[in-house]
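Reading through the structure tokens given below for one structure.
Missing here is one protein chain; the remaining ones are kept as they sit in the complex.
So that you can tell them apart, the chains are marked A, B, C, D and E in the order they are listed, and the count of residues begins at 1 in each.
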Amino acid sequence: MTSKDELDRLLALYNIPRAGWLIRGVPAALAEDVASHSYLVAVLALRIAHEARGCGGNVDEGKALTMALIHDLPEALTGDIPRPVKERLGDVVGRLEEEALGKLGFTHFKDLYAEVESAASVEALLVKMADDLATYLRAVYYLNSGFEGVRDIAENTRSSVVSLIPRLPGGLRECVQRYVSTLLEYKAR
Amino acid sequence: MTSKDELDRLLALYNIPRAGWLIRGVPAALAEDVASHSYLVAVLALRIAHEARGCGGNVDEGKALTMALIHDLPEALTGDIPRPVKERLGDVVGRLEEEALGKLGFTHFKDLYAEVESAASVEALLVKMADDLATYLRAVYYLNSGFEGVRDIAENTRSSVVSLIPRLPGGLRECVQRYVSTLLEYKAR
Amino acid sequence: MTSKDELDRLLALYNIPRAGWLIRGVPAALAEDVASHSYLVAVLALRIAHEARGCGGNVDEGKALTMALIHDLPEALTGDIPRPVKERLGDVVGRLEEEALGKLGFTHFKDLYAEVESAASVEALLVKMADDLATYLRAVYYLNSGFEGVRDIAENTRSSVVSLIPRLPGGLRECVQRYVSTLLEYKAR
Amino acid sequence: MTSKDELDRLLALYNIPRAGWLIRGVPAALAEDVASHSYLVAVLALRIAHEARGCGGNVDEGKALTMALIHDLPEALTGDIPRPVKERLGDVVGRLEEEALGKLGFTHFKDLYAEVESAASVEALLVKMADDLATYLRAVYYLNSGFEGVRDIAENTRSSVVSLIPRLPGGLRECVQRYVSTLLEYKAR
Amino acid sequence: MTSKDELDRLLALYNIPRAGWLIRGVPAALAEDVASHSYLVAVLALRIAHEARGCGGNVDEGKALTMALIHDLPEALTGDIPRPVKERLGDVVGRLEEEALGKLGFTHFKDLYAEVESAASVEALLVKMADDLATYLRAVYYLNSGFEGVRDIAENTRSSVVSLIPRLPGGLRECVQRYVSTLLEYKAR
Partner (left out) sequence: MTSKDELDRLLALYNIPRAGWLIRGVPAALAEDVASHSYLVAVLALRIAHEARGCGGNVDEGKALTMALIHDLPEALTGDIPRPVKERLGDVVGRLEEEALGKLGFTHFKDLYAEVESAASVEALLVKMADDLATYLRAVYYLNSGFEGVRDIAENTRSSVVSLIPRLPGGLRECVQRYVSTLLEYKAR
């Protein structure tokens, strides 16, 4: 890809509504796009990493933020494929995403990308948590506007966040749990 | 799926912008949704079938329209996956689409669905032509508003229409060609 | 009209929000357009016709689908005029719609168009039912998002569907009723 | 109508895109709504009336502004009916609009409303001019974004403005002409 | 500014969503723009002035409408700055707004503009009331769609309207109060 093509595709992330909302009845005019979502994931990762360090956790913030930023980048080329479909497609999706990362000029981050996918480090775990939290918060927002179809997403992401905490290193758990709890008090009316 | 779930998903087709436009820079607010697109495909299929019959063609209009209407139905569950991705994914996509058709309560149309995919009848060929024409017309619309990224779609769908004509039964070719030519005069400024 | 003008107008059906929603407080960004609505009417007509045939009904599917597709076509030229206004305008609207159909290149369907309007056949009745059902389902969707102004539409279309059933040929009634009942269980929270 | 119903309908003017743009290919997401349009008409009327008074014209500004504000009010109930359709419908439209004005609680302005329609005073002429100018400016905006279908509106409103000037009282003509000319220099690229 | 620049900026008022809604969670696709809001303020001012005159009040309608129309004009250049920010910025905002009015070609209205700001006349009081009412009505609309974040705006504008009534000249109070009460019965469900 030329540099111009790379940029065109990066800019397209502004346009891509997340498929999970669309197929559950959220109109395109209200659906969160991939760029905005990635922004929120990064900001939440920043907050959680900060809390984790507050109780002595050894967290590489630069690594966590980079992971948050690149985690959905391949969608600039693949579009957003709903999670249940992805799960059925198997390994080929991973290969396509890695290729997409390369075409967009981010080849050098492919190990980091794989690390998030496999949740293979404390930073990857924090980013997964931030990803689920960001999705949870948006699900609550839609529930409050009557889009009842997204309730399963709210429930699944909430459970996922809770289940990630015990996988963190012992020293961080309490700190992160405390902060995350305040976020999970955020509920649909 | 309950009847309510089926309906929720059908209604979601209003919300799903076609991925090909999005990843090429068309903003979500301007992107054609799957329901509108399917409508245009059906209306064009109706017109082309009418022309074909005008020169003695033996075309089953009800069959052609049914094909046009169900052709993108599975996207209510799978979302719209960009064509280059689909091509890489292979047979599994076909199976997922067939399953989706079933979940939506259209199991009895799965043979018809497969027939369009394989272009195995004159009606299937007409629907494919209508699908490409509908996409071509929308691509021209976007080119006129400065979304240059969709030019390859305009060119590919145009070529595809032209290449489908010789595959039609001899008696229909001239009639269809004549009508389609008037549509292909529709060009970006 | 030139062929290009015809196409421009057909494409405009994507843009025309249904007036009934707008004047009752649904914002334009969320309002269903005429093309999407027509799509849903056609898909529901397909389903109902299928059920009807399942109990031995003699239904011409091609005819029903054609009716569904052309039923709102004239709005490409006339825009969508709210129902109470139309009722006050009298016969002149019918003449304008017929002319519009002609200008769009669908002259040969004008008898079919009139047949739907007068509900003069089993297919016309099924299309009317599908039209009301599609509108009902969308009204429920808006009620769930707090647009209380559309409640009268939900109630009127629901009643209309129920009142159409006894007008069907005896053999079809039970089958259609059974299917339609499952749709009418779809209700606002 | 109850006071609440009146307000609901007034607020709906925010939602109603002007039909002339929609049927010429402007997407609903970009189409000017009736409330915004009426605002621009009123602001331009204010400017033109100010100019007219600058050269000694006897213009009742309050009357002109009231006319501008109520001129499209009935569309809260009737929706926006495209001009060519309105022309075919004849007198019945005028009666429906007057009724709508009454239902919205503006009965006492019905003479003023009729006065604009018949361009029966200098204020009415200025408001018609402001209406055409506002529409012209928006048409130019759309032409610049490639929506070529609106060119006839740009041309017709421009001509209409020019043709209204000689109908003004002698003393105002030069002043108004001078100001309007600067607006008409505003052209599509 | 050239005349063309002035017009470009005036037209931009269509695009500027009111910041108060946005920062409280109303999505841009649903947020009222400055032009539509100003329209509603003017229409309500017209209604209230009419009521006031009905009980013998001496109200200059032309002056009130002009005030309503120009009250948010400067935002064409300054954008919409949230109220709490404006309050902190102090006098400089007033100077910027006056300059903006000049650049847009409305220098001659700067005294009227200042008069609204300081609520220094009966017309200014009526326009402030119309401004608060228009905002109140829209807040209720958003509350009904689940955007709970705007509740403080609904409450504050409601209180503000009530507190403005005693500041009106004695003869008008009862009339205006009566009409305004019917509007304030408009409440979120």
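Everything below uses one rule, namely that contacts are C-beta pairs under 8 Å (C-beta built on N, C-alpha and C of every residue); 3 or more make two chains touch, one makes a residue touch a chain.
This is a predicted model, so every value here is computed, not measured.
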Let's see if you follow the contact definition: name the visible chains touching the chain that is missing. A, B, D, E
Among listed residues A:Leu46, A:Ala114, A:Val162 or A:Ala188, the absent chain is touched only by A:Leu46
So that we can see where the missing chain sits, which residues of chain E does it touch? 8-9, 11-12, 14-17, 19, 22-29, 31, 33, 76-82, 85, 88-90, 92, 96, 149
For chain B, which residues touch the unseen chain? 25, 27, 29-30, 145-148
Quickly run down the residues of chain D that touch the omitted chain. 29-30, 141, 144-146, 189
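Basically, only the chains that are shown with their structure count from here on.
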Overlap of the chain A and chain D neighbour lists contains B, C, E
The chains touching both chain C and chain E are A, D
When contacts are scored as defined above, which chain pair ends up with more C-beta pairs, A-C or A-B? A-B
How many angstrom between the C-alpha centroids of chain E and chain D? 22
Averaged-CA centre spacing for the pair chain E and chain B, given as whole angstrom: 49
Note: chain D sits from chain C at a C-alpha centroid distance in Å of 33
Where chain B touches two or more other chains at once, the residues are 11, 14, 29, 33, 141
When you draw the chains as points and link the ones that touch, which shape shows up: line, ring, star, complete, or other? other
One finds touching chains in the pairs A-B, A-C, A-E, B-C, B-D, C-D, C-E, D-E
